[in-house]
Every structure is written in structure tokens, then in C-alpha cells.
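The other protein chains are all here in position, but one chain of the complex has been omitted.
Let's look at subunit A:
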Amino acid sequence: MIAVSVQREPFSVDAALALLEALGGGAVASFVGLVRADDGVEQLALEHYPGMTEAALRRLAEEARDRWSLAGATIIHRVGPMHPGDRIVLVATCAPHRKDALESCAYLIDRLKTDAPFWKRETRGGEQSWVEARASDEEAAEKWN
């Protein structure tokens, strides 16, 4: 099962994991990314490239499924305005055993950071600024090659 969603609305982690738990594997691993409250960030707004984003996420999920023989993979990513503590992204995988579930989950969030067309804009003290890409994210994605 591959499930990919780019959406403005908040999402339920329970509902997303329940779909994976129903697949009959022995292990479900998940990662939830939150808006960090540090550095005085008041709002985080995410923009994306409609069409390309969904295709890129689906391709990543399919790669992970094939590489780790997953029963399922889910990626949910929010766009639009968010606030500190809000969930931005969920990546979850289902496999027969924990090692494949954990590894594929790490793979998906590392690759998502460099391969999916999203852009973050922060608001601090009423001032907006675009978040710069980090070299450490590139390195994290490349270690899977």
C-alpha cells in the first residue's frame, strides 16, 4: 500500500498508522516532523509545486517499498500556514520486522528533505524570511545512495 497526501488540513497520526497496522506486518515505524518553537518563530508557511510534489513523494514511497519489501508506506505533508508545535509531516512504513520498517522510515524523511519541492517561509517579529536549504540535509540524503 502506498498512500501520499499533500494537504492544508491537520492530519491524524492514529488514523494513518491504523491503515498500516491493518496490512498484517509485524512492525510499523513512523516519524512526525513538528514546527519548532525555537528562535522566536511565530508562523511557518509551506509552499509547494502542485503535481510535481505528489509525484515526487509517490516515487520515493515506491522506491522504499521496493528496496525494503514493505507492506506499506505513507507520507502526509502539510502546506500553508502553521504554528509552533503543529505537525508538518508524517512518514510511516510497515514491514515484517523492525529493522526494515525503521530504516525505510529514516530513508523516506531524509530523501523527502532534498527530493520533494516544498519551501518554508518563517515569520519572526512580524518579518518574513525564506528558510535556506542546509548542506547537512544533502549529506543525510546522499548517505542512502
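Quick notes on this structure:
The rule we apply is simple: a contact is a pair of C-beta atoms (placed from the backbone, for glycine too) under 8 Å apart; a residue touches a chain by one contact, two chains touch by 3 or more; residues count from 1.
One rule holds for everything that comes next: contacts and distances are computed from a predicted model.
Comparing "3-oxoacid CoA-transferase subunit A", "Molybdopterin synthase sulfur carrier subunit", "ATP phosphoribosyltransferase regulatory subunit" or "Putative transcriptional regulator" against the UniProt entry of the hidden chain yields the protein name "Molybdopterin synthase sulfur carrier subunit".
What subunit A contributes to its contact with the hidden chain is residues 33, 46-49, 51-52, 55, 77, 88-89, 109, 112-121, 130-133, 137.
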